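Worksheet: the structure to be examined is printed underneath.
A single protein chain has been omitted; all remaining protein chains appear in their positions.
For clarity, chains are labelled A and B in written order, and residue numbers in each chain start from 1.
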Amino acid sequence: MKKKTKITLKSYLWSSPSLLLIGLIVVFPIFYTAYISMTNMNVYHWFDYTVIGFDNYFKALFMFDSGFLSALLATIIWTLVNMILQLVIAYVLATLLNNPKLKLRRFYKTLLMFPWAMPGYVSILLWKTGMFNTEFGLLNQLMTKLGLATYHWLSNDLSAFICCTIVNLWLALPFMIMIIDGAMQSIDKSYYEVAKLEGANWIQRAYYVTVPTIKPIIAPAVIITIFTTFKQFDVVYLLTQQAGSKTGSGFHTILTFAYENAFIASNYGYSSAISIIIFILLIVFSATFKLKEEGDR
Amino acid sequence: MTKKPKEIVGQVFLNIFFIVLCFITLVPILYALSVSFSNQNGLLSSDFSFIPKDFTFANYKEVLFGEDIMTWFGNTILLAVATVGLSLTVAVPAAYCFSRRRFPGRKAIIKCLILLNSFPAILSMFAIYRLLRPLGLINNRLGLIIVYVGTMSVFSLWNTKGYFDTIPTALEESAQIDGANTFQIVIKIVLPLARPSIIVTALMVLIYVWNEYIYATTFMTGEKTYTLAAGLNSLQATEMQGSWPVFAAASIVVSLPVLIIFFLCQKYMTSGLTAGGVKG
Partner (left out) sequence: MKKTIISLLIVTLIATIFCGAVGCNPTGNTDPSSLVIWHDKEEAVITPLQDYVKKALPNITVTFERKSSLTDSLKLVGNDPNSAPDMFIFAHDKIGVFAEMNILTPVTDIIGEDFKSEYLPMTLSAVTYKEKLYQLPLYFETLLFMYNSKYMLENEVPETTDELLEYMKNNTGRGRYGFVEQHSTAYYSAGWIHAFGGCIIDDSGTPFPNGQAVKDALNYHTQFVNLMPGESEYNTVNTLFLNGKADATIGGPWMVPSARDAGIKLGIAPMPTVTGTRKSLAPYSGVQGIHVLKFAAENKAQTVKDFLNVLTASEVGIRLAMASGCAPAKTDCYDDERIKKDEMVQIMRQTAEIAVPMPNIPEMDVMWTVVDSLLIDVNLKKKNIDASFDTALEKANSLIDAMK
């Protein structure tokens, strides 16, 4: 009994720097936001705000009309599509990159990491003006060369969704490839030898050896990516919804929707209430997908 | 042993596949590269080619000598080293405890962390400002480091813990019997085995610091304190000012160090495990 207490204390002691930092930078802002959501902090009461209770929440509920629900649905579809594509593509590429006969592996890997090394907003800008622009974009220059009609890539909901997905994949795949690749490095090669001896083919080896082994290793990164995808703002906002260069797409994730319908009002109390509501939705979303089981291991 | 023709064909195909893939992936970057070498002040042109028509190094010269880029580079390196080092220093012991020890609150904390981390950070800025101000950490690099380490620590903790979980405990147990203490076990056995995940974590933190500009521009004042990303952001060509080619050149310059680091790190990405650590 005494030993157990000692272990507990020691563990907390060793974890304390990490937990303290998380407490300060991750947890504190949530509670602070919750507090602000109860106040009337806005342009007219920026420094002299007072607690007003749940008024902001009542106001926020009015925002949750059909627009919000369809944005929520779009966000869920967006998350699913992106995660499935990301995992499948990254898995296939990592497998190919791990082919022992591929001599130039390090070179290819480094080139494939390039999108990750560039600041995100730069990349998104390059895609928007360089690729998708209707007058000068490479895609439309290519279409013209092929004798096809030019296309407004970002101006209807579906094609904007596809373009955003492509850009998001482009930005996120390097990380996913690296995670899966790193995990594959840890697989004991003897498993494969055994599997080969037993006559397992490529798919069987992947199914029985690779996937089960890497699953626990990549799980944390994948879960974190799911949340990042869910709360994706930059890609969708900068590509299609930025003030002054909107493209006509109606595709919104809940964050871009909340931004356009609430955050721009510079009412911190109200925006905070909406953030807290979105946060609660995220928790509900993750509970539905039973992500919490991960912690039980 | 002579190679079978089938194998050679497979290899050729594999290489062609990757060359094509790399090219497609790099199209936007080649675009930026071409713009950065071009003499015309525009991000767009009606007949684009990957080889710039009006070739010039002037934009790179302006980036490297015209701006305080070396100061920014120094600032970024300092921040990046401190943040990566501190992140690993705090994350590894915590991850080890969460992976190996069983204590009350462990499961609950792990579950909570991931959920808390999902909070949309758009509004965190204000709270963090309120937190740092009384501590005198606004306009102070230490403040920025704390913010960065804190932001990345959920990822660092989770990612390393996940990898530690997969390392068999057999080796550690035998080391313990030989009289090694926990510190020695972690340093000598666990870390070498977990090398891929340590490197992935470090790279992730590094790239975050490298590319982060919102905190860096809001919490720090004065061009002398900018990081590369913040400086790049201030160079950003808007409608009123700035030059696209210079901006493109700057983005390429900013990305290169990360790529070099990545290339160098790959050699160490293989885990000690595959070298035959725990076979018996």
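Quick note on the criterion: a contact is a pair of C-beta atoms (placed from the backbone, for glycine too) under 8 Å apart; a residue touches a chain by one contact, two chains touch by 3 or more.
Every value quoted in this text rests on a predicted model; they were computed, and no experiment measured them.
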| item | value |
| --- | --- |
| In the full complex, displayed partners of the excluded chain | A, B |
| Contact partner of the left-out chain, one of A:91, A:161, A:230 or A:270 | A:270 |
| Chain not shown: contacting residue from B:138, B:175 or B:259 | B:138 |
| Selected residue (touches chain absent from view) among B:27, B:180, B:214 or B:259 | B:214 |
| Chain B residues touching the omitted chain (full complex) | 40-46, 78-79, 81-82, 84-86, 88-89, 125-126, 129, 133, 136, 138-145, 187-188, 191-192, 214, 217-218, 221-223, 225, 230, 233-234, 236, 239-242 |
| Where the unshown chain meets chain A, residue by residue | 42-44, 46-48, 59, 62-63, 129, 133-136, 152, 155, 243-248, 260-262, 264-267, 270 |
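Criterion: only the chains that are shown with their structure count from here on.
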| item | value |
| --- | --- |
| Chain A and chain B: spacing of chain centres that average the CA atoms, whole Å | 16 |
| Contact set on chain A toward chain B in their complex | 4, 7-8, 10-12, 14-15, 17-19, 21-22, 24-30, 32-33, 36, 93, 96-97, 99, 101-102, 104, 106, 108-123, 126-127, 129-131, 133, 135-136, 138, 141, 170, 175, 178-179, 181-183, 185-190, 213, 216-221, 223-224, 227, 230-231, 233, 255, 259, 263, 268, 271-272, 275, 278-279, 282-283, 286, 291-292, 294-297 |
| Chain B to chain A touching residues, read off their complex | 7, 10-11, 14-15, 17-18, 21-22, 25-29, 31-32, 43-48, 89-91, 93-94, 96-98, 101-107, 109-111, 113-124, 126-128, 130-131, 146-147, 149-151, 153-159, 161-163, 165-166, 196-197, 199-200, 203-204, 207, 210-211, 213, 229, 232-233, 251, 254-256, 258-259, 262-263, 266-267, 269-271, 273-274, 279 |
